[in-house]
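Read through the structure below, which is laid out as structure tokens, and then see the notes.
The other protein chains are all here in position, but one chain of the complex has been omitted.
The letters A and B name the chains in turn, as written, and every chain counts its residues from 1.
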Amino acid sequence: MSPRLRWRKFVSGFMLTMTGVCAAVSVAVLFFILGYLVYHGGTSISWNFFTKLPAPVGETGGGMANAIVGSAKLLLLASLVGVPIGFFGAIYLAEFSGGTTAFVVRYAADLLNGVPSIVIGIFAYSLVVLPFKHFSTLAGGFAIGLMMIPITLRSTEEFLRAVPRALREGAMALGASKWKTISTVIVPAAYRGILTAVLLAFARVAGETAPLLFTAFGNRFWSPGWNQPTASLPVMIFTYAVAPYDDWHRQAWAAGLVLLGLILVLNIVARAILSRGIAVPRA
Amino acid sequence: MKRITGLFLAVLVLAGIAWADALSINGAGATFPYPMYSKWFDEYHKKNANLQINYQSIGSGGGIKQVTEGTVDFGATDGPMNDEQLKAYSDKHGSGILHFPTVMGAVVPTYNIPGVSAELNFTPEALAGIFLGKVTKWNDPVIAGANKGVKLPAEDIVVVHRAEASGTTYVWTDYLSKVSPEWKSSVGTGAAPKWPVGLGGKGNEGVTGTIKNTPNSIGYVELIYAESNKIPYGSVKNASGVFVKPSLAAVSAAAAATAKDMPDDFRVSITNAPGKAAYPISSFTWLLIPQKFTDTSKRDALKGFLKWALADGQNYAESLSYAKLPKEVVAKELKAIDKIQ
Partner (left out) sequence: MATSTTTVPSAGPAAGSRSFLSRLRDGDEIARLITFLFAASVVLVTLLLVLELWQGSVLPRHKFGFNFFRTSVWDPIFEQFGALPFIYGTLVTAGVALVIAVPLGIGAAIFLAELAPVRVSDTLEFFIDLLAAVPSVIYGLLGVFIVVPLMRVYIQPTLKHTLGFLPLFQGPAYGVGFLTAGIVLAIMVIPYIISVSREVLLSVPRDQREAALSLGSTRWESTWKVVVPFARGGIMGSIFLALARALGETMAVTMVIGNTPTISASLFSPGYSIAAVIANEFTEATGDLYLQSLIELGLVLFILTFILNGLARLLIVATSQKGAGMGHA
């Protein structure tokens, strides 16, 4: 073996090991965070946590039932805003648009993504709260829905583009119209990726606090309907974490753990139900 | 796919069903009294199951803004509204807004000096000097002079202040402006001043956390945070020349001194109050209640709550490290409640 080849082989082995290290570090961080949350908040997770309303200071046994339901409602609304715009917009970018339009839309999406969450909150506040003179779940859902758009749009577009040309050409050759090709061939082929995009966007907005402060506001009680202020997990975490009571701190960690757990469950369920895609050949 | 859409829509509809038996009132404002108010509103709810008072702490300024905008029914603030804000409110609503002091608190100087476990005495000159960046070392004569017998290190002082705008900062700077002309002219009183020196910690928790982790640091926090985090806090020399250790009794003393001259609108600063037992960095916290209500059920509910808070409610204060209102102030407030229409 020539020395040059030996060197190249060495570099190959070394770099590939380094990538393994990168992956290990990333995963380790996650497990560390999980462990920390479990350690500090695990004791506060009980049946009460999921079913009771927050208790006053000094009393134990309170829970975050209203925050859990509130977060779920907010995410539902957010996905109504974020997913269709992201998904269909991405289809337009990947399949129909010319270079300039695509450029502009992508640019706009990246700009939107960079807006601080508090500014989105202020924006939603002036659009949905001020005119109606009250805080509401609708306003909160709208605010975080806006935040979902860029991630969904950009990622979905990438995955749609990544579908091999061969599949498209095959459909074309069979005489399928554009829309037919998209709906029956391309989208199913990119299903996995699209799901990843949507779940990533979900994960992102599930933990956002700032946009909710001025829109969904917060609520110690149950929030009926869509027009009232509502509690949410991130806001509860924030409120409890900055308070001077240890019990509230523990509940804040517990809430963080529950939030992560819910997203985890959502991930599992979504992948299980919806991951019926055409298997794209992998290396 | 159709099944999922159907399920989705069903959940959407179900979640939207509103049950409307309870009267819901929303309030926003200061973070400092949040534990107190949340306790009060929960206890009051137990007595009146049909009434839900939902209070969220988004900051004193936020409370003032939202109650002016009309998005919440009442507000709460650690620093009274100024004339400009009052005018903005009355311009918008056609009637005024009333201040009601609820409880009181103390802002205390906390510190972390390795090797020093004693309670330090701080003169107004020392505090102003430290926060102005003029006094830079712990063994500076201005500090040492009031703490004879304590060995202070020759280390740089790390100042910690609040990062975000807050009522606590308002009270602290209000005090410093009263005792230091230099502070008043160069920095001033406000919720978010331009700090000459120091790091910014987020929230009272952030400041206590930073102090705990940073040797030779000093900051200011609400009394309850210093107590629950068990960090040392010092005594401050009051206007009568006595070094007073922060305590609920000392805060009440500060309020009692000003109770006699309490203005009718209750907007008063009790920092640097006269009296031997008064703690100089004390403050009221207020509820902001509109003078005119269009919704009579909300009006009556809030009036009922106020009366309860000023009577039975006060009994919950001390266990949460808030100071009760002096009797004279309570009496005056009960009369003022009638102004609410």
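The rule we apply is simple: contacts are C-beta pairs under 8 Å (C-beta built on N, C-alpha and C of every residue); 3 or more make two chains touch, one makes a residue touch a chain.
Since we're looking at a predicted model, the values are computed, not measured.
Engineer: The complex has one chain that is not drawn here; which of the drawn chains does it touch?
Structural biologist: The chain that is not shown touches these displayed chains: A, B.
Engineer: Just one of B:Thr210, B:Ser269 or B:Thr285 touches the chain that is missing; which is it?
Structural biologist: B:Thr210
Engineer: From the listed residues B:Gln52, B:Asn147 or B:Ser166, report the one that touches the chain absent from this view.
Structural biologist: B:Ser166
Engineer: List every residue of subunit A that touches the chain not included in the displayed model.
Structural biologist: That gives, for subunit A, the contact residues 8-9, 11-13, 15-16, 18-23, 25-27, 29-31, 33-34, 36-37, 84-85, 87-89, 91-99, 101-120, 122-123, 126, 146, 149-151, 153-155, 157-159, 161-165, 168, 172, 175-182, 192-193, 196-197, 199-200, 202-204, 206-210, 213, 233-234, 237-238, 241, 252-253, 256, 259-260, 263-264, 267, 280-283.
Engineer: List the subunit B residues touching the unshown chain?
Structural biologist: Answer for subunit B: residues 58-62, 64-65, 82, 84-85, 158, 163-166, 187-195, 198-202, 206, 209-210, 213-214 touch the chain left out.
Keep this in mind: only the chains that are shown with their structure count from here on.
Engineer: On a C-alpha centroid basis, what's the spacing between subunit A and subunit B, in Å?
Structural biologist: Here subunit A and subunit B have centroids separated by 36 Å.
Engineer: Which bits of subunit B are touching subunit A when the two form their complex?
Structural biologist: Residues 4, 11-12, 15-20, 22, 24, 26, 28, 31, 34-35, 38-39, 41-43, 45, 52, 54-58, 69-72, 202-206, 222, 224-225, 227-229, 319-320 of subunit B touch subunit A in their complex.
Engineer: List the residues on subunit A that touch subunit B in their complex, please.
Structural biologist: Touch residues, subunit A against subunit B: 54-58, 73, 76, 129-130, 133-135, 213-214, 217-221, 224-229, 239, 241-246, 273.
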